[in-house]
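My questions all concern the structure below.
Just one protein chain is left out here, and the rest sit where they should.
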Amino acid sequence: MGLKEKAKDILLNRPDPKKISRGALVTMLQTFLQPARCFGTRSEKRFSLAAYRHGSKFFKGGRSVFTSLFTPVEIIYAFELLPFPLEPLGALAASFGISTQLLQETEKRWLSSDFCSFHRAFLGACTLGLLPRPLFLMATSHACDGTMKSFSHVAHLVSKPLFFIDVPYGDQREAVEYAAVQVQESVSEIESITGRKLREDLLAKSFGYSNKMTALLSKMQDARKASPPVVYGSETLNLLMVWAMFAGSRVGVRILESYNNEIEARLKRGFQGVAAGKRVLWLHLRPYFSGSIMSMLEEEFRAVIVAEEVNTPVEEYLDVSNPWESIARKLLSRIWSGSIENRLKNIGRIIESHGIDGVVHFSHWGCRQSNGAVRMIRDTVAGYGIPFIELDGDCVDPRNYSEGQYRTRIEAFFEIMERR
Amino acid sequence: MYTAGIDIGSVSTEMVILENAGPCRRFIIQTGISSRTAAERLFSLLDEDGGVERSDITRTVTTGYGRNAAGVGDRSVTELSCHARGAWAVDHAVRTVIDIGGQDSKVISVSPDGRSRDFIMNDKCAAGTGRFLEIIAKTLELEVAELGALALQADRGVKISSMCAVFAESEVVSLRAEGHPREKIIRGIADSIASRISGMVHRVGLEPPVMLTGGVAKNSGVVLALRETLGVDILVPPDPEFIGALGAAHIAAEEALKS
Partner (left out) sequence: MKEKLIFTAYQKEIERTSSKKIGLLCPYTVEELIDAAGFTPVRLIPHEPNMRYADAYLPGTLCSYLRYVVDLSIAGELKGFRGLVINHSCDGARRTLDIFNTYMPDISTFFVDTPKKIDPYAVSYFKKELEKLKVYLQEISGVEITDLALAASIARYNENRRLLQEMYDMRANNPGAMNAQELLRVLDLNSTGPKQTTNKMLSDLLSARGPEKNGKRVFVSGNIFDTLPLLEYIEGCGGAVVGDDFCFGGRYFPVAVAENEAPLDALARRYLSRVPCGRMINFSERIDYIIEAAQKTMSAGVIYTSLKFCDNFLVDFPLFRERLDRLDIPSLFLESEYFSLRSGQVRTRVEAFLERL
């Protein structure tokens, strides 16, 4: 039995988190980042290894916390705990080819398939008992309604408390206060549960790393503005996971430093590895199972993703002298928070600064906060006189995937870009 | 100069030959199971016809579902671009094209110079495609070609509630058993198709003039239903199923001139 098959067997047939072998994890994480071939950059390999070590700690019984994609994990690191983000587990499962089984598990139990498959996948994993129990869970209502539902259900399954930050709408005084007081409350609760007080020096360190990461991400996005692309968007789309797993840690800084240095170096020496024709802005997330529309778009049609909205740096710096408020502000200023204004402005900004030829919105099934905005995004993009295409699909569930249908759409989109 | 456009659909394959950008020959066959042989069969028909030699053709563009598998042609271009170009060739004023093919339907926004600007496709679901009409024709024991005229005989259609073409089939059987006349049922089916298409049109944005292409355009019941649902006039070109191939041939001509 091949390593991949062996790992799959362990995961599905004899689920025992402690038995998941080192090798299986490496394979899992490698496939997570690059379905069919080797790493695209040295930084990606670095990220893989960091993710492997992180996952390894988790499965070996580290003091962990289940977190949602946008939980301020800087706090978790300040408590010297291990954040384990659940949504990326769906992505991992998809790239490893086991997402169907996880989804079917929830379908058996009457969970509606109208619901986002990222959430259904981790609910399936928890239902099957694939994951070690965390100390507690910490989640936010950003970016969607679904998070509160799925995390509440997981908390019930693992019988652990959930600390939830209800992120309000808008960024006025009252909203910031309401969000900040919840962050503060969560910290008190964590102190109770762990029996230790939050150390200000550790919080300062964590904030410092997070701010450094924001600055590095900014720098990286700046470097990609006008220059020919030296890295594929399919790869950089995964950087969202760096934030989910490592925001506020030294590892996170190292990964982003590595990307910055590598991109700079490639630019300097005139790297030829990415043959670019058109420059694309990619909105939302991407499919993680194999059968890739990503390589079709970027390599076959040479419509390279030079910018992704998910990697927009949030220009709010964390301030240890006003910690809860600055975390609150950061949550409230994210592009998917509140009204559609921030998101549309950001799209416009990127189109202008990155020399974009076309915009793609991947409409992930069940993601209403994002797909509900497509009409407004289409009109915004039309205002810049460049083509827009909406690709319907599912990031995690491979069952409805039809390569031919994507090919026609991507090809047609490319033809529109070509003839301008 | 002769150029050719070949539209290899899942149901039928068409070829249009242009002579100095004016249409001069057209052929249509059932695709069958192989795109490759479908294209070759068309070239055989061309030979038999004798007017134009295959070797006279300067450039060939393929389009449609089988465009890449056909193994002929100098280039392949999606049917979205080809239908836009073909509709525009018939009438430069066209700004929205609705193509209802055998197994898919699409709405294309056309720029003033005949390019595809934006589009939306339905190739996941039979409702709103020619397939739907075939299923219903069979259920009512009619030929697809007879449906249009019959639909026009009804002043209004029976409401078909099923969203799915497969379920609509059983619904039609029940309606017949209840005594509803065929005309009203067919008209109801036409309304159903129009309603599906209308949703797609509004997503892309309805900008008249609107042209309907594809084999289903020959069904006057569907044309009427679309007119009523969208509230605008619907242009139907002569030989609507050839528009894709026509557009491909024009694109071939443009490219040939450039080089």
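To keep things simple, chains are lettered A and B as they appear, and every chain counts its residues starting from 1.
By definition in this document, a contact is a pair of C-beta atoms (placed from the backbone, for glycine too) under 8 Å apart; a residue touches a chain by one contact, two chains touch by 3 or more.
Nothing here was measured: the structure is a model prediction, and the numbers come from that model.
Engineer: Given the contact definition stated above, which residue among A:Met138, A:Ala175 or A:Leu203 touches the chain not shown here?
Structural biologist: Result: among the candidates, A:Ala175 touches the missing chain.
Engineer: So which of A:Pro72, A:Pro287 or A:Gly366 would be touching the chain we can't see?
Structural biologist: That would be A:Gly366, which touches the missing chain.
Engineer: Just the residue numbers, please: which parts of chain B touch the chain that's not shown?
Structural biologist: Looking at chain B, the ones touching the missing chain are residues 161, 198-200, 202-203, 205.
Engineer: Touching the absent chain: which residues on chain A qualify?
Structural biologist: Contacting residues on chain A, toward the hidden partner: 106, 109-112, 114-116, 141, 144-146, 148-150, 152-153, 156, 164, 166, 168-170, 174-175, 177-178, 181-182, 185, 338-340, 363, 365-366, 368-369, 371-376, 379.
Definition applied: only the chains that are shown with their structure count from here on.
Engineer: Touching chain B in the complex: which residues of chain A?
Structural biologist: Per the stated touch rule, the residues are 375, 378, 382, 387-388, 390, 400, 402, 404-405, 408-409, 411-412, 415-416, 419.
Engineer: For a test of understanding, state which residues of chain B touch chain A in their complex under the given definition.
Structural biologist: For chain B paired with chain A, touching residues are 65, 77-81, 115-121, 123-124, 203.
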